[in-house]
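After the structure tokens below, expect a handful of questions from me.
Heads up, one of the protein chains got dropped from this complex, but the rest are sitting where they should.
Order as written gives the chain letters A and B; numbering starts at 1 within each chain.
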Amino acid sequence: MDTRHFVIIGNGPAGNEAAATLREHAPYVRITVIGQEHVIYYRPNLLPDFIAGKLSEDDLYVKPLEFYKEKDIKLRLGQKVVDVNIADREIVLEHKEVIRFDGLILATGGKPRIPEHLQVFEHLMLPLKTLPDAKAWIQKLRQIDSVLIVGGDLTSLCFTKALLTMGKKVFFMIQGGAFWPVRFDADIHDSVSRTLTEKGVEVIDSENIKGITKISENEIVVNTETRKLNVGAFGAFFGLMPDVKFLARSGLTIERGIIVDERLRTRFEGVYAAGDCAQVYHPGIRDYWVSIGYRNARNLGKAAALNLLGEQVTADVAAPGIFQFDEITVNTSWWTEF
Amino acid sequence: MPKVDITVEVCGMAGDGTIAAGGLINEAMSLGGFSVLGFDSYPAEIRGFGRCVTRSRIGTNSIVALTDKTHVLISLDDKQSISRVPFLAEESVVLFDNQPPSYVSEKESLAAEIEPGTALYGLPMADLATSAAGTSRGRNLTALGAFAAIFGVRPDWFREVITGKFRSKGERILDANLKSFDAGYVYAQKTFGDRLRTVFSIVDAAATDKNKVMLSGNQAIGTAALDAGLRFYFGYPITPATPIMEFLAKHLPEHGGRVVQMEDEIASIGAVLGAFYSGARAMTATSGPGFALMTELTTHGIMAEIPAVILDAQRGGPSTGLPTKTEQSDLHAAVFGGPGDSPRIVIAPTNVAECYHLTVKSFQLAEKYQTPVIVLTDFYLDNRVENLVMPVATELEKADGSVYPELSAQNGYARYLDTESGISPRSLPGMEGFEYVATGLEHTERGQPDYSPEIHMKMTEKRFRKIYSALADLPVPEELSLDGELDVGVIGWGSTFGSIEEAVYTAQEKGLRVGGLKIISLYPFHEREIRAFMSKCRHVLIPELNFAGQLANLIGKLHKGDVVRLNLVTGTPMSPAFILARIEALLQAGVA
Partner (left out) sequence: MDTNIHQTEMLYSNSPADFDYVRVNVPCQSACPAYTNIPAYIRSLYEGKYDNSYELNRIVNLMPGVLGRICSRPCEEKCRHGEPELGKPVNICHIKRAADDHKNAFEPPRGGLFGSLDERICIVGAGPAGLAAAHDLATLGAKVTILEALAEPGGMLMYGIPEFRLPRQVLGEEIGNILKLGVELKTGVRVGKDVAVEDLMSGYDAVLLAAGCYTARMLEIPGENLVGVYPGLDFVMQVADGNPPRVGDSVVVLGAGFTAFDCARIALRLGAKEVSICIRGTEQDLRVTHEEIFETKREGISIQGLLLSQRLVGSDKVEGVEFVRTQPGELLPNGRRRIEPIAGSEFIQAADTVIVAIGQGADPIPSPGEKDKRGVVKGDPETFRTSLPGLYVAGDFMTGPSTVIESIAAGRKAAEKIAESLSGKKFREWTVRIQDARITDRQRSWDMIPRQEMPTIDPSHRLHPFNIEVELGLPKELAHEEAKRCYLCYLHYEIDISRCIYCRLCIDSAPRDCIKLAEDVVLSESGAISKIVETGSWQNVSAIMIDNERCIRCGECVRVCPVDCISVSKVELTERAVGGI
């Protein structure tokens, strides 16, 4: 009887794919998926369409609770991991519970990255990462006509598209560093700027924000070196940061993500990372890479699960992202759908 | 208007303030105009490692019973609460302390046990209380604050009942409790922003009666005794009857009466008989073990025809048994217990309001029929709280029930005169010319000891006749019936009847031909009415909290066929769902 306990931290695409894969190949092991959010697995990439009203909340959900019951996967929602003790094979939850594991897949995804210089304004921003965030935007957008977007990651572009279909005025302040994992350069800047302008977005070239003042609940004044913008709401979109603060004492090496090899192994036996929180050295681009997006995350989740079970799968970590990236630089963008 | 019917449970360890928290929920929701029925269970040990659970069913419609399923579990001690997880309804809510003092393993963790469909709300209860009030003792109040915020309960209701509860303990303690409550409320509003529910805020509670008070069965009994002009309470503490003594110890002296703690239950019943003998209303309350000790002197009351009011608050038995668990297993002891042919009056209320009215009535009955009256309650009824408009006894209900002799009978006074009803006019000490000997020996109409066959035959028959004649004054069984024939008739008594009522009405709503019959007077019982009800039922079901079916034994012979017994001795109340399931099973069996 296989009594191993495999724990997956993260209830997103990578975590769920990993859990399903584990169950498929290991019918008897204990599987626990721990998700920090209180809602069941949904597709975060569809949130802009949800905001625009094109999709209902139910359209976002991927698997019903019965799936977990049927597959005997313990799903723990709304529970947060605060520490991983690899030597003792234990993880610690925020409510002071200690869980033993035999295998661990870290699939925590990312959280919005707010650059240090904007952190003082964080309380004035609305993030867009989770379903509750999207619901907050829906509430807000009922009351306002214009939005300022600072940054320029994939989410911001999809969101801009949603805002335009809702008839909102969009100001867009493109700032470098927003395009992680893609390195920002003049070509990308021009291409993004051009596309956005064509769509009717008012692009404001990279400027330093001098101050942001909240005039009222639905009115924010943003001062840059040369302009003063009055907008209804403001959001910073600088991509995601791996949500790995809880690993600080784990001994795992973390840069922009948890550093793993091409088989998604961390430095520790039986501990893997997959999805947006995994940073893999990619020989193709001769650089580290964090695969973003729903499809990549699922692929990585699957690969991590197979390797945890003893396979030797090399994760197809970067190809889709990079090719898209190449398309962007050549043609329009990796938001070609935009 | 949307309907609400949810069950909230607070679970903790002795010392966590579980019972207090449950009480405040009941009070606050009652203040808000909701119907509330609450019930606590706590450990048998006075101070130990035991689990405390309070359950409150809160609704917009009237509530007569607790259900099995819990919609909201407020955990003040996760290790204790784990055992409550199986009772959680689907899509329930669990509030728990996410910063307990120590780390726990997966096995001991509440969060590990719950299904993903249950929404977890964690808050650092002790830390919040400490930050707000400087002490962690108000952690239960922070949980209530969070409960109020999450479910859209007006915080003012809680603040008012907290103030009511703690005002007498001084400004500092009141302030600490209010601050702890507010800390939980504010924390939940801030932290659970997008997960707040509007359960209570969208209900117009003004539509329901706000003049209701929360009253437990024991409080109702105590209040009734005061209203009935009780002069003496004699007793010896025992769970679950002690709260009656505590209540009276506090209030009876204010009304000119006295509470005396006796050396044991034998002394207690003796004193009650003595007081009544001299014309003063007196009572004692006990539970099974103490009730057994009273047996001999109870029959002395029967023999000497001295009134007495004895309350037996049943608990799990035999012997010391399950002191803090509920059971209806003293019925046989109450009806039949004791030496000889000793008919007595045994009545059992089924809800808090009846606890009040039947207690008042018991004094009159005792006086009129000059016999001990045994009121049977149980842990679930004594400790249950219901909100109701404060019952008030009428002058008629409170009036002296005694039949005194005509002046003409002076000097030739026969204390035990054999009348048509069997009731002999009663004299009190000091009534000149009406002196008599009260004896436990068999005696003549004049009270002289006499063991002749004729006298014993005659007087025994007289005492039975007297008790049967009481049927005229005893509540007639009440039907919850549809007209016409019934597929299932459910008969019940005592604390279980609320669940029967809910099960029957639910069955009727489902279109089933099911009726119910409530029996308050257990001895003597209304044979004709019971038989009439049974005769229109295809099946007679008798649910009760004892092993063999003591009511079924008592009245089962009145049915043409066999009655169906539904028994439970888990120490916990029987739920409506449990009864409904049996009804449905009977119907299916009937179909097949």
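Throughout what follows, contacts are C-beta pairs under 8 Å (C-beta built on N, C-alpha and C of every residue); 3 or more make two chains touch, one makes a residue touch a chain.
Everything numeric in this text was worked out from a predicted model, so none of it was measured.
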Full-complex contact with the absent chain, from A:Thr213, A:Asn230 or A:Thr253:
A:Thr253
Residue in contact with the excluded chain [from A:Lys54, A:Arg267 or A:Arg295]
A:Arg267
Touching the absent chain: which residues on chain A qualify?
82-83, 92, 96, 115-117, 119, 177, 210, 248-249, 251, 253-256, 259, 267, 281, 283, 286-288
Residue numbers in chain B that touch the chain omitted from display:
15, 99, 101-103, 126-127, 130-137
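Definition applied: only the chains that are shown with their structure count from here on.
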For chain A versus chain B, what separation do you get between their C-alpha means, in angstrom?
57
Which of the residues in chain A come into contact with chain B in the complex?
38, 40, 65, 68, 75-79, 92-100, 132, 135-136
Under the touch definition given earlier, write down the residues of chain B that touch chain A in their complex.
96-100, 102-106, 109, 111-112, 115-117, 119-120, 122, 193-195
